[in-house]
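The other protein chains are all here in position, but one chain of the complex has been omitted.
Chain nomenclature is as follows: A and B, assigned in order of appearance, with residue numbering initiated at 1 for each chain independently.
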Amino acid sequence: MIGFQLTRRARPSRAMQWLSPILAVALTLVVGLAVFAALGQAPARAFHAFFIEPVSDANGIAELLLKASPLCLIALGLAIGYRANVWNIGAEGQMYIGGAFATGLAITFQHDIGMALLPLMIIAGAIGGMAWAALTAFCRAQLKADEILVSLMLTYVANLVVKYLVYGPWQDPQANNFPLTVSFEDNALFPLLASLGWSWFDGTRLNLSIFLTLAAIPLAWFFVQRTFMGFKLEVGGLAPGAARYAGFSARGTVWVAMLIGGAAAGLAGVTEVAGPLGQLNDRWTPGYGFTAIIVAALGRLNPLGIPLAALLMALLYLGGEAAQITLQLPKAISLVFQGLLLMFLLGCEVLINFRVKRVARPAPAAAKT
Amino acid sequence: MSGSLTPLVASALAAAVPLVLAALGELVTERAGVLNLGLEGMMLMGAVASFMAAAHGGGLGAGVLAGIGAGAAGALVFAVLTLSLQASQVATGLSLTIFGTGLSAFLGRDYVGSRARATFDDLPVPGLSDIPGIGPLFSLNAVGYFALVAIVAIAWFLYRTRLGLVVRTVGESPTVARSLGMRVARVRYGATLFGGAMAGLAGSYYALAQFKMWQEGLTSGNGWIALALVVFSTWRPVRVAVGALLFGGVTAMGLYLQTIGIQVSTFLLASLPYLATIVVLIATSANEQARRRNAPAALGKPFFDGD
Partner (left out) sequence: MNEPSLLRLERIEKTFASLRALDGVSLEFRAGEIHAVLGENGAGKSTLMKIIYGAVQPDAGTITWRGEAGPIASPNEARARGIAMVFQHFALFESVTAVENVALALPERVPLRELARRIEEAATRYGLPVHPWQEVHHLSVGERQRVEIVRCLLQSPRLLIMDEPTSVLTPQAVDQLFETLRRLAAEGTAIIYVSHKLEEIRRLCHRATIIRQGRVVGEVDPQKETEGRLAELMIGRTFPQMQRRAKTEGAIALELAALATPPAGPFGTPLAGISLRVHAGEVLGIAGISGNGQAELLAALSGETRVDAQSIWLCGEPIGALSPGARRSRGLTLVPEERLGVGAVPEMSLRKNALLTAYGQRLVRRGVIDRGAVAAYADRCISGFDVRCGGPEAPAGSLSGGNLQKFIVGREIEQRPRVMILAQPTWGVDVAATALIRQRLIDLSAQGVAILVISEDLGEILEVCDRVAVIAGGRMSPARDVHETGAEEIGRWMAGGFGAGDAAPATEAERVA
């Protein structure tokens, strides 16, 4: 029909595995600039406002890292699961619940426990995310229900759970009926880097939680490349028949994959509520759990590619917020770019496994449908 | 007592109509072996497109066509990526949902909160619509009646026509179909576009019939519920109708309980449809043998016509 013909390659192209994400990014940029032009904005100026300005000073870079950090963290966890063909789409909900667990600890004990509170909150956040992910794991592993739909439904439920908490039992009595909790005290917050002596970050919101993410990167790499569990997950994703033959438990795979993803998302939740938010409220719906899916795909499910992809996506977020102010465009435009990027990514992946040739096709002989 | 049940039935039906439309469309798509997770995005695109077309004076006709067109356009992108470029159906569907959500919010930014300029009014059948209990079944709007017809039409199409047979066999085994000379890609393109068009129609129902306004995320996850409905119905059109009605009932239950004075947390009520979806998924997946026998055998698997 179109005049192209695909032939399958004997072996996936190494070159294309690196090139296709870059090609996808480039295509997205081109389309983006065209969109700006169509909206009456000079493309060069829009490009500058969207991509360059937001990171032109220390504050900008700090904000970039502040957004990239949870994206990277969640994507690392999700990628481990995706490699095993366990499609955790509910990271956003797992993040909410992780944040909620940490919040519960904070508002209950922040006047009683001292410095030990923050580490406990971190653990609680991970547990919260894992607990929420465990619901999906149970449904898939034991009850064989599809994890995509279950985890997604649970995200909507998690959102409502948070709403219930901040409108109800956890509402700050002094808040004039606004749906938010009391603000966290210092012992329940990640210390700002500026306050620890890194003067370059003075005036920025970047905090200690970035080290959680930095530590997670080599940990994820090690898990995937060097541990037997990581190997089992990979086999489960590539060849489920071989995994069964080898005696690797398919249920075990689902549990491990979901719990790792849930823990990562829960941790990201803590870094948010005990970081830039300083509380729990019902406006906190950053969509990191969904964007992390794209980060994982863009980073080709690789613990080394994901941090780069996270930085790029964080830039898209910042750009969206900047565009709201300087270009009067709605924030939803960054979702458009994210979706577009993922679609181009998926389209460019064809080059990895197939060769594309232009073919002059004669009119097809009359054939029945 | 049945007198006060009528409003419950009415709102259950109203909630069920878009679910029926989207689920029927996805059912045909899945019968051809294609899993389209982008339903939510296509519904939102359909909603915003129809709202905008009506807002610019096109009337209901233009509104509906715009909705169908937007849904089909989204499905076309999906089809090109998955059927021609061999991309993963799951990932592509998700990307279309994200894209559709964002694009609809972007395009509708100036219309948030405003009322629809053209709306569907109820067309009651005289006499039948006054029957207590099931009266609302005869008091639907045009789209609602279309949904009823669609249930029967699609069942007849799948089981009594040659093209329907082809669709079913393509979904069972595209390799065998290809070796018999069937144009697998063409059939799947058609089924996918049909599914997208129905999703777009469902979206325009939300904008022009149910809520009669536009806001971000108008469909509040019902695209996902429609996907679960297809599984619940074991890929049979009449069961889709039953399932949609049950879901509509769950959604309507909240309002009903409030009218009879039972105080339930609004958040718990709002979560009922999603929890119900999970329960339904568990129930239908429990019998794995039955599921394997009923699901199109090649569902979700890529097919490359050159292997």
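By our rule, contacts are C-beta pairs under 8 Å (C-beta built on N, C-alpha and C of every residue); 3 or more make two chains touch, one makes a residue touch a chain.
Please read all numbers here as calculations on a predicted model, not as lab measurements.
Of the residues B:112, B:176 or B:238, which one touches the chain left out of the display?
Checking each option in B:112, B:176 or B:238, the one touching the absent chain turns out to be B:176.
Taking the entire complex into account, which one of A:116, A:196 or A:238 touches the absent chain?
For the chain that is not drawn, the touching residue is A:238.
Applying the definition given at the start, please give the residues of chain B touching the unseen chain.
162, 165-166, 168-169, 172-173, 176-177, 179-182, 289, 292-293, 297
Just the residue numbers, please: which parts of chain A touch the chain that's not shown?
10-11, 226-229, 231, 234-235, 238-239, 241-242, 244-247, 249, 365, 367-368
Note that only the chains that are shown with their structure count from here on.
Name, in rising order, each residue of chain A that touches chain B in their complex.
Of all residues in chain A, those touching chain B are 2, 5-8, 87, 89, 139, 143-146, 148-150, 152-154, 156-157, 160-161, 163-164, 167, 290, 293-294, 297, 329-330, 332-340, 342-343, 346-347, 349-350, 353-354, 367-369.
Across the complex, what residues on chain B touch chain A?
Its residues touching chain A are 37, 41, 77, 81, 84-88, 90-92, 94-103, 105-106, 109, 163, 166, 181-183, 186-187, 216, 220-221, 224, 227-228, 231, 265, 267-268, 270-271, 274-275, 277-278, 281-282, 285-286, 288, 304, 306-307.
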